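Certain chains of the assembly are absent from this excerpt, and the rest are unmoved.
Think of it as A, B and C in the order they're written, each chain with its own count starting at 1.
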Amino acid sequence: MDQQELLRILEAVRAGEVSSAKAIERLKHLPFEDLGFAKVDHHRALRQGFAEVILGQGKTPGQVAEIVRAMVRRKDGRQNILVTRANPKIFAAVKRVNRTAKMHPLSGVITIERSREILGKGTILVVSAGTSDIPVAEEALLTAQMMGNPVEHLYDVGVAGIHRLLEHREKLTHARVIICVAGMEGALPSVVGGLVPVPVIAVPTSTGYGASFGGVAALLGMLNSCASNVTVVNIDNGFGAACVASCINRL
Amino acid sequence: MDQQELLRILEAVRAGEVSSAKAIERLKHLPFEDLGFAKVDHHRALRQGFAEVILGQGKTPGQVAEIVRAMVRRKDGRQNILVTRANPKIFAAVKRVNRTAKMHPLSGVITIERSREILGKGTILVVSAGTSDIPVAEEALLTAQMMGNPVEHLYDVGVAGIHRLLEHREKLTHARVIICVAGMEGALPSVVGGLVPVPVIAVPTSTGYGASFGGVAALLGMLNSCASNVTVVNIDNGFGAACVASCINRL
Amino acid sequence: MDQQELLRILEAVRAGEVSSAKAIERLKHLPFEDLGFAKVDHHRALRQGFAEVILGQGKTPGQVAEIVRAMVRRKDGRQNILVTRANPKIFAAVKRVNRTAKMHPLSGVITIERSREILGKGTILVVSAGTSDIPVAEEALLTAQMMGNPVEHLYDVGVAGIHRLLEHREKLTHARVIICVAGMEGALPSVVGGLVPVPVIAVPTSTGYGASFGGVAALLGMLNSCASNVTVVNIDNGFGAACVASCINRL
């Protein structure tokens, strides 16, 4: 129910077709957000505005395929479709539903591109430190892309070989938002943050062993970053970083 | 040295006044950022562009006053001046240097307003959960303001009284960036994030006792936020949240 | 031995059939709770009063089936039987013992319903945040039901879409005890606790990844809840939450 419906109720009251008491009763049982007082569900709106997303993890291939089928059927939906943390079996099932589905094996992301509309105002650059951070970086990259952002990436520029990063300052300077993916000591966002004036979304990865504690070392490093334009999302949360970056890039 | 200086060296080479070898030697010893190849120190630039900031903690009143005096003297500097984590003694010393200095006792922030230029494109809204979160919220608010952003605030809207937050949805919807300050379970950013389409910078506070572990509970809550537009900064880092928010608000 | 038996011993003493020394000797070796001084084993009584429970985890299908057979055989036992954390093999074995056994695959709970007697005074409502919290929620729901409580549930009402929860306030208000199951930031109990005057039993789940640390983030969030009617049980302990809720619901 939108404002139209509220209007109809009030008009019915005005016309004497419905008593005030009955109107109150009907108002009481309406879904809250439908009152039109405020678009409460910005959240869903937000996601829909960007892309349709399915978390593959913990779902059967059949379930994922079913959801994709429903999305594809909807006539008004032309957003891109994204399945994160999928596996080959899920992909096979999705493929049967939609021939254009593409699997990205490094990150386990499936994309169904239905729109190339650019919604972001600038480029989102995904920077990552080591080769083992690439799966998370790719998840971020594909998510940002499917959400309508021009994207670029810069991989394997860890801080122990600082010149490799410095060689690409140009790329860094062109970005409107930077997603910085790093495991181990998680130092990359601090260095990158110091080189650019734009927001840097830091993503710790669970890369490493021993005292990396599954990404905790990187997470703490990033939270304590000495660069003042760095914020942090959860370990391995490439998807989340891209959501925030998209949301900033639309401002 | 700026590009002009590099130009001068090259011109001298061209004019035969300086040999190529000598030129190389001189280039070698120039400060890196001065080469003009790239404005490396965006970091400092970033801060200067916004405001002059002094961390009061760990400095003597005399030291802080001295730095403020130097800032005030500089002819070209018209940025606002901000001293964070100050105390009454520091304030007394700063006051002697500049009569317009103002102390904000809740947050321990000192402000010297020299410019009211608005640099941010929208409003930064600071939302906080409990009364004990206000010091951190105020630090964020004043920092954002001194950095040239229109600011608003919404305090005492904890999630256990959700209607208080919902009453102010209007305010939430007007913000371009939201800073969300909360201790204890740190649930506020998730709820706020679900109500708005703009980026939410979450600041955990060390409020609480026992299993709050000095803000760790709130920090973890925020890192695991189920709202996809939430990023996180360090515990009690109101200043940092405002830096990131400013940096987003200038995009 | 109950008070009758103690009486018999004392009478035998009185009658001179047993010497005082012998009586002491016999008293010494009686099981403590049998002295009738107090019903010490309220604990077992408590469980039996509710339902017969077997923890499937760590037992072989044969062992579980054997215990079920013993329970079913007992003439005086008409309580419901509950096997928690079971698997299909355990179910097959139990099924052979009792045809009415039902498997609930999401939660791994097996139920054998032998009584529909209602023992709780009101409704226990199980609320959960995300779809991945449903297994724990279902364990709580089935346990509460098998223990003789009217139950209702409200799933997928995470705090990032607060309106979905608010739409169902009616349901919340009807409950006498609420079990609130949530992973990630564990914020749901605080919001629910703020909406109702009844006790809320919070169950953190191990849902999530990275900094959720297997449910620790949710656990800490719940322990620091700003709602004053929230208590907490162990991570994933849907069974325990239902026990406490049942115990409250009988008061």
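By our rule, contacts are C-beta pairs under 8 Å (C-beta built on N, C-alpha and C of every residue); 3 or more make two chains touch, one makes a residue touch a chain.
Keep in mind that what you see is a predicted model, and the values were worked out from it rather than measured.
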With 3 chains placed, the number the full structure-file assembly comprises: 8
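The rule is simple: only the chains that are shown with their structure count from here on.
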Central chain of the complex, centres being mean CA coordinates: A
CA centroid of subunit A to CA centroid of subunit B, Å: 26
Distance from the mean Cα position of subunit C to that of subunit B, given in whole angstrom: 50
Distance between the centres, which are taken as Cα means, of subunit C and subunit A, whole angstrom: 39
Residues within subunit A bordering two or more other chains: 40, 43, 219, 234
Interfacial residue positions of subunit A with respect to subunit B in the complex: 38, 40, 42-43, 45-47, 49, 121-122, 169-170, 173, 176-177, 193-199, 201, 219, 223-224, 227-234, 239-240, 243-244, 247-248, 251
Residues of subunit A that touch subunit C when the two form their complex: 31-33, 40-41, 43-44, 58, 204, 206, 214-216, 219, 234-237
Subunit B-facing residues of subunit C, complex: 129-130, 158-162, 166, 183-187, 190-191, 193-195, 208, 210-213, 216-218, 220-228
